[in-house]
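Note that this complex is displayed minus one protein chain, with the remaining chains in position.
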Amino acid sequence: MRGYFGKKTTLAAALMATASMAQAADVEVLHWWTSGGEAAALNVLKDDLAGQGIGWQDMPVAGGGGTQAMTVLRARVTSGNPPTAVQMLGFDITDWAKEGALANLNDIAAEGNWDEVVPQALQKFSAYEGQWVAAPVNVHSTNWVWANKAIMDELGLEEPQTWEEFTAALDAAKAAGYTALAHGGQAWQEATFFDGVVLSVGGPEFYQASMIDLDPEALGSDQMKEVFDRMGVLRGYVDDNFSGRDWNLATAMVINKEAAFQLMGDWAKGEFLNAGKVPGEDFLCFRFPGSQEQVTFNSDQFAMFAQGDGVSDEQAALAKAIMSPEFQIAFNKVKGSVPARTDLDASELDACGQRAYEDFKAASASGNLYGSMGHGHANPASVKNAMYDVITAHFNGEYDSETAVEELVTAVEISQ
Amino acid sequence: MSQGAQGRRGGNDWLREALPKIVLSPSLAMVLIFVYGFIIFTFYLSFTDSRILPSYELVGWENYSKLFRIRAWDTAVSNLVIFGGLYIVICCALGLALAILLDQKIRAEGFIRTIYLYPMALSFIVTGTAWKWFLDPGIGLQAVVRSWGWESFTFDWIKDGDMAIYTIVIAAVWQTSGFVMAMFLAGLRGIDNEVLKAAQIDGASNVALYRRIVIPQLRPAFMSAFVVLAHMAIKSYDLIIALTGGGPGTATELPATFMYSYTFTRNQMGIGAASATIMLMAIAAIMVPYIYSELREKK
Partner (left out) sequence: MSSNASATVVRTGAGSRFVIYTLLILFCLYYLLPLYVMVVNSLKPLSEIQAGGMMALPDEWTLAPWASAWSTAQIGVEATGLRPFFVNSIVMVVPAVAISTVLGALNGYVLTKWRFRGDTIIFGLLLFGCFIPFQMVLIPMARMLGIVGLAGTVPGLIFVHLVYGIGFSTLYFRNYYQQFPTELVRAAMIDGAGFFTIFRRIMLPSSGPIAVVCVIWQFTNIWNDFLFGASFSDFDSQPMTVALNNLVQSSTGVKEYNVHFAGAIMAALPTLLVYIVAGRYFVRGLMAGSVKG
């Protein structure tokens, strides 16, 4: 392996030396969930562990969807003092597993029958070369459209089923003086559009080829040019002040009837609920037109860092608690996502949540569950960010569609 | 030129001779290891295929050739030239102007000085949101001026890829110009008033007084200001993250944000190290002659 420590044994030795620094029977958890709802949900986990006599040492580092936390993690691991458990996304887990830094959770997984209840698409990240290394907490899906129902009723709009119907609806909203599409100009938000648009243009095969397999032919194809053209069309429905706007402020525009639609992951639901809006009555949620069958997802997981020789009792307890049906339901109710296992009763979730859970199970069963490029589940961080650069430059008018396609091919090549 | 060595000779002569060096050595050792050692380490990393963690497999010049093919790097470098240049010039000009104004026997000088100086105490983690609001055309300055009745007033630089870098300059100048003002004020207070009085008697105008006599004497203050400002410009990171996050697009990317993003966010540590190496060489190209000339003169 090309690890920093030369050999895995050195790493293990370094970790063993410091394992004694953390008190026995405590877990130190690095995460970036610091908002009220998320923290309340984590508290469920904390209390569960406390019941087993295991203390919780909290190490929150918020910012940038976990990028700050990942930097801190790098420093902690390099110094031989890694946290016991770390919140992680997608390819980060795989990268750390490659370095040989993660503990093997196979015994706990076998006991909890994780192989059966966790969808294959998730296992791609939770397990590395046949070893379970992380416990998935939730599944967010990203190809949602959020709509203000009052505007749709006013304009006599139906849920659009195709790209053409969607642009017609956007036109109608624009003509009526609304901001048709609420959007925040940050790279990841534009990449969230991109997920849906790629699916709507070329279907799942094209998504697989271009976003996951990174096939240069698919990346440089005419279909990709069509994708960028559609991104340009969407750009036309966004207001002038979009640059740098936080996603929740864009959601607020839909809530306040300033804007008709927003393309955003299911976490947007929390904003609607907090504002006292009722799903189905005040706002609607539906899949990005042209990607109804597919679910693009991202999944927060907790990876366990090896403590000496394998997994500690506390880590085992934590992993077990994360996968327990009670925690999965309690957490995802608050977070707006769906449980990471397919065998639960979702009646406690709200209307959008139940629909999402059904979609998720169906997509999982039919092989239509795809990792979201915009959220680091289709390709590694280096490729993802290279794609971000091109998508966001095109969206901001720096490239035309043709240049964007060329740049995409080069950028992906450089980043690998 | 050990000044004390001519004193008494005795048993602790050696200690007396060596003590200053012993006192200095911990600092020197720290800097040698933790600055220069790390610079060498980074230089080495820039030739390896390091990604998430350092690796020791050499790949030659590959990282450099990749680096120069990345458009964001060009943007970052040219932004640093624009940003650094404007920032240093404006801070110096504004700092000097304010110092001269404040030097005119102003009432409540101490109070005003504190107001000018306080932004230096705040990091952009603290003031970032306020700045972002203020510059946002939807809720900030533009909206406020329009609500006063000037309907066509436009100030949307932060949303404009070509202009956004200038809003960064505005915020950066806000933070440090007061500090530069204090440096110049200190310089002004050190100038001998007798010379000024004599020139006044000779009938020199105020403008001439400042241009001919005062400002040339402020040279050391300019030098100190330059060191502080150059170091701030190169390290500007929080500022960008808080105000624009490098956007719109990559319009406000600076080498520091570029390096961070490649090293940590994108797991391409090799390219990050290559950009750091280039950045350091550029810093050295500017700072080493400066430090050298400064130190030689003072001998």
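Letters A and B mark the chains in the order given here, with residues in each chain numbered from 1 onward.
As a convention for this text, a residue touches a chain if its C-beta (ideal position, glycine included) is under 8 Å from a C-beta of that chain, and two chains touch if they have at least 3 such contacts.
Computed from a predicted model, the values in this text were never measured in an experiment.
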### Query
Of B:D49, B:E62, B:D103 or B:D160, which one is in contact with the hidden chain?
B:D103
### Summary
Logged for chain B, residues touching the omitted partner chain are 1-4, 7-8, 16, 19-21, 23-24, 26-28, 30-39, 41-42, 53-54, 98, 101-106, 109-110, 112-123, 125-127, 129-131, 133-134, 139-140, 143-144, 174, 178, 182-183, 185-193, 196-197, 200, 206, 209-210, 214, 219-221, 223-225, 227, 230-231, 234-235, 237-238, 256, 259-260, 263-264, 269, 273, 276, 279-280, 283-284, 287-288, 291-292, 295-299
#### Entry: Sites on chain A contacted by the missing partner chain, in the whole complex
14, 18, 21, 28, 31-39, 42-43, 46, 56-65, 68, 71-72, 74-76, 78-81, 83, 246, 248, 252, 267, 270-271, 274, 335-336
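Definition applied: only the chains that are shown with their structure count from here on.
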### Query
What part of chain B is in contact with chain A in the complex they form?
49, 51-57, 66, 69-72, 132, 136-138, 156, 158-159, 161, 244-245, 247-251, 261, 264-268
### Task
Quick one: which bits of chain A touch chain B in the complex? Just the residue numbers, please.
2-4, 6, 64, 67, 70-71, 74, 77-78, 95-96, 98-99, 185-187, 240-244, 380-382, 385-386, 389, 392-393, 395-398, 407, 410-411, 414-415
